[in-house]
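The next block holds one structure in the form of structure tokens; read it before the comments.
Shown here: the complex without one of its protein chains, the others still in place.
Going in written order, the chains are labelled A, B and C, and every chain counts its residues from 1.
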Amino acid sequence: MATLSDDEIRTALVDLPGWEPVDGAITKEYRLGGFPEAVAFVVRLSYDAEAADHHPDLDIRYAKVRVTLSTHSEGGVTSKDVALARVIEALAH
Amino acid sequence: MATLSDDEIRTALVDLPGWEPVDGAITKEYRLGGFPEAVAFVVRLSYDAEAADHHPDLDIRYAKVRVTLSTHSEGGVTSKDVALARVIEALAH
Amino acid sequence: MATLSDDEIRTALVDLPGWEPVDGAITKEYRLGGFPEAVAFVVRLSYDAEAADHHPDLDIRYAKVRVTLSTHSEGGVTSKDVALARVIEALAH
Partner (left out) sequence: MATLSDDEIRTALVDLPGWEPVDGAITKEYRLGGFPEAVAFVVRLSYDAEAADHHPDLDIRYAKVRVTLSTHSEGGVTSKDVALARVIEALAH
């Protein structure tokens, strides 16, 4: 699977508001209603991560959850990351 | 804490659509989007159960979660059950 | 997938202590350390249920979780139920 160029990443994120590129990854911070909602959100998205066998970095900071996606085996962002970002974005709404 | 009479239970449930009395308890079946959503819903409401130190019976059937509340120490339905039903109802929306 | 006979079920459950046959299903009640442990146990096993696309009935009663497995499409117990029971039993230890 090829990594995406910076231009391809930007294009892919156009309809994923809040998602942004960072070194070799894409990331978004979700703000939930509180800590219980943050944990429940992590639980909810974890099934899609398991189903895709692709596991985001998940950083819980009280009511906020930062999700960071990268394809480590490829050393950068691939279409797998964008696809899972899209799924997680749908869950958050 | 006194148990509520049948009339008091009916009155208490007027603004809790879908909740209904059953022998010595109140119950509602929530229908979620799928099994992951059902588990995440159980996780989410579990914090309120812990905070209230009042624990509903929770029956997961794929995408459905039946929540049943009773105050076992009093042998019936009390205002604690209605209060937690109200919290859970708010979470589901 | 063929349903198992009563004899086949009994044989299959020999090394699954606590699991027992009930009408068209197999079931076991797990006793955890408390309500948080019960919910965490449900979360943990839910990934295996999703991976197998086979979803047990899960009844949480404070620190107890009753797991009931049946293959509804076949109207009885199949090797899928026994396989998932085995996975859940391993998780509980």
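Just so it is clear, contacts are C-beta pairs under 8 Å (C-beta built on N, C-alpha and C of every residue); 3 or more make two chains touch, one makes a residue touch a chain.
Note that the structure is a prediction, hence the values are computed from the model and not measured.
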Handout entry: Candidate in contact with the missing chain, chosen from C:R31, C:R44 or C:H72
Key = C:R44
Problem - Touch criterion as defined above, residue of B:V43, B:V67 or B:V82 at the omitted chain - result: B:V43
Completion exercise
Residues on chain C facing the left-out chain by the touch rule are 35-37, 39-41, 43-44, 47-48
Exercise for the section: Could I get the residues of chain B that touch the absent chain, sorted low to high? Expected result: 43, 46-47, 50-51
Problem - Touch residues of chain A, complete complex, unshown partner - result: 35-36, 39, 42-43, 46, 49-50, 55, 57-62
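Basically, only the chains that are shown with their structure count from here on.
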Practice task
Let me have the rounded angstrom distance from the C-alpha centre of chain B over to the C-alpha centre of chain C, please.
Solution key: 25
Fill in the blank from the handout: Touching two or more other chains in chain A are residues 43, 47
